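Note that this complex is displayed minus one protein chain, with the remaining chains in position.
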Amino acid sequence: MRSLIKILSLACAGFLGMGAGLVAVMVPSTLVAQTIGVSIPAATHGWAGGLNYHAEQTKARLEAAHPGLSIVIVTAGSASEQANDLEDLVAVHNIDALVILPFESAPLTGPVSNVKRGGVFITVVDRGLSEPGIQDVYVAGNNTEMGRVSGEYIKEALGGSGDIVVLRGIPTVVDEQRFDGFMASIAGSGINVLDNQYANWNRDDGFTVMQDFLARFPKIDAVWAQDDDIAIGVIQAVRQAGREDDLFIVGGAGMKEIVKRVMDGDRLTPVDVLYPPAMISTAMELTALKFIANMPVEGEYILGSPLITRDNAEQYYFPESPF
Amino acid sequence: MTATATSNPIVLSLRNLRKAFGAVTVLQDIDLEIRAGEVLALLGENGAGKSTLVKILAGFESVTAGELLLHAVAAEGNVRVDAHWQQARAEAEGVILIHQELNLVEQLTVAENIFLGHELTRGPFLDKFTMRRLTREYLAALECDIDPDTPMHTLAVSAKQMVEIAKTQSKQARVLILDEPTAVLTQKESQVLFALIERLRQQGVAIVYISHKLDEIAQIADRITILRDGTLVGHYAAQDLSQDDMARLMVGRELSDLFPPRSSTPDYQQCALRVTRLLVAGTNTPVSFELQRGEILGFAGLVGSGRTALLETVVGLRAAARANTGTLEVADKPVVLRDLATARRHNIAYLTKDRKGSGLLLDKGLVMNFSLFALSNYAGLLIHKKQEEVALAAVVDAFDIRIKDANVLAGNLSGGNQQKLLLAKMLAAKPSVLIFDEPTRGIDIGTKGQIYQFINQLAASGHSIILISSDITEIIGLSDRVAVMYHGDLTGILKDDEIEEHEIMRYATGLKSRQQIPVPIQRAIG
Partner (left out) sequence: MPTIDLKTAGPFVALLLIFGIGILVSDAFLSAGNLTNILARSSFIGIVAIGATFVITAGGIDLSVGSLAAFISGCMILLMNSLVDTIDSPIAIVLLAMLASVGIGAVAGLVNGLLTTRAKIEAFIVTLGTMGIYRSLVTYMADGGTLSLNFGIGDVYSAVYYNTLFGLPYPVWVFLAVAVIAYVLLNMTVFGRHCFAVGSNENVARYSAINVDRVKTATYILQGVCVAIATIIYVPRLGSASGQTGILWELEAIAAVIIGGTVLKGGYGRIWGAVVGALMLTLIGNILNLTDSVSNYLNGAVQGIIVIVAVYLQRGSWRKH
């Protein structure tokens, strides 16, 4: 008998709980705490590691500064996993805003658009969606610009002519845009690209491909490694061949090891070109601003790809970041 | 039984049949007529070619030469079908074989098995209701009370056999071939089967019946065809042959021709292996026996009587029912045989009955197979390949293993040569206790004789031997004493005059037992 009463009272409590939930949903959103969902790729490689680091840092800073604000970060290993994450963010965390760096553009356009229909404020980072008009804020780096800046530097440093090799990333749109921007910037100059090969944004492949370039071409004046992970492998291969004094290397992204070298005035890596994982911070700050200060933030923010030189390197150096 | 029915119409016949596997001819000059409404018994020793013959009749094996004729149902006349007589065709014509090895899907239910391959449907759906009802009817005809929804794997072997027989009723059988159906049945179940056979016979079904049990043959056969070493001995009317005649015609020689006289006697003062109250997993009666030095101890029993399980437990290939059940003594010293390697260290070797599945590496050469069991005898830190080869050459000679090419793979050897290689493999460990499990299964009569010679010589030179065999003449011809098993129990150990076929069968079927286990009264000999 006693247990029956227990069950009945539990059931009543359940009904009450449900009622409370309904009330919470009906209360205007400005009166309750705001939740921002952040969906990004898992930290499976260096740049994404930096992305995760900066997202966590920004979350800590924003939550400390604005007690009403809560930020939920979820990471995904694939596009479909990320789509599931979005459903969870809406259903479980009841988010008011979404900051997303889509794994791939096309597969996530539909899911993000669904979230948007639920009245959620959308901020898209780095990779644009396939359909216009879904996002409220768009924050991105500029891949074409990154290639162009790299090309301009090499052209200038070599005095307009010389033989170079190019190590590319993984065959993707990002890689294509960077490569095209680079080639456009050196078009018509005396810069001759001896060959280009994919090094998969990976240190080991950077090492191997560079070894083979060094074996094949007795004269190389500069290397565009496009990415700092590749650049690390290239540096080792060049050292092994003892050709540090014959050439210089331009990487990309702003990895702390490379920025440090630039800061220290390493002749082999005189500059780096920024493509910062910290763009996630920009996106999160902008989104938070929308709710905290109710400022108009809607629009597109394309971050530049400044050249990191010995003079300005310090401001791009984050020793605590994993990237 | 009663009247011979030689005037009945012929359903299926063979003329001048020859069957060869590669270069080995297993059947030759076979003529056979199968008539409607008649029970034809096929008799012959193990390896005489009975199973191959019925597999040809049922389309499981092709004809190498000669004619297989399907006789007129209507006016079409006789059709020669040997070139395209496949199992599906044979079954469509109503020729159905019930294999010695049961052909059932363990995971399915009884009803699902009975209608496997010709399921009844209503529209797109299975008509389970009708299939269940029919299954119940078929089983009722066999006085067999099994629920159609019982999963197959939960049934006892004899029940499975009954299901296999019931299965034939779901097909329109014109010729029903039964290959040793009573090997796993009790006397009572056998009698029910015979009643069904009689009913089918009266309905005009032709029955081909294989059995080693001569009394059964005498009871149900109309005609008897006897095979020996792949050739036809003759066709006989059942009432013209006594059981003695049958045995004589089957063997075709005195037993003494095949089994050499024993040149030694066991030393009953020296116990080579003593097993005391060993409980095999899945049984509930502990087993005890002794093996003397220089003795050949036969282990007889029906298929599934637990002989292999017992001896594999003894040598450590299987775990006993519980740890610490029973004790083992080798040469009067207590030992624990955890695994076969330990058994080998105590000079015990075990020859598996599954030559291809557990005996030899079929994709490897002779050397690797020969030395595998006793590899440490040919190796220090490294393997002495020269020693291996020298030893193998000696063995090829001693065992008369006939090979054309020293690099031949074990899988390409004939059954007899494989068996000799397997013998050589276990003897390479120089064991003193040898356990042979079906050492002559599926090999030709000539090699059998050679193997019997080896076994005799081994016993004479002081080896102690356990011989498991389903060939009762082999057990009788070789053994000093015969242990008989029934349903996992050792029902008796026979010696001297007791070693005789009928007496062995009484123990093997549970009619008689030296152990104090209850024997159902109604199973007594009638």
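The chains carry the letters A and B, assigned in the order they are written, with residues numbered from 1 in each.
Convention: a contact is a pair of C-beta atoms (placed from the backbone, for glycine too) under 8 Å apart; a residue touches a chain by one contact, two chains touch by 3 or more.
All values derive from a computational prediction rather than experimental measurement.
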| item | value |
| --- | --- |
| Full-complex contact with the absent chain, from B:364, B:441 or B:487 | B:364 |
| Touch criterion as defined above, residue of B:85, B:194 or B:373 at the omitted chain | B:373 |
| Chain not shown: contacting residue from A:59, A:203 or A:290 | A:203 |
| Residues belonging to subunit B that touch the chain removed from view | 317, 339-341, 343-344, 350, 352, 354, 357-364, 368, 372-373, 375-376, 379, 381-383, 385, 425 |
| For subunit A, the residues touching the chain missing from this view | 42-46, 48-50, 52-53, 168, 171, 195-198, 202-204, 207-209, 211-217, 229, 232-233, 236, 240-241, 257, 321-323 |
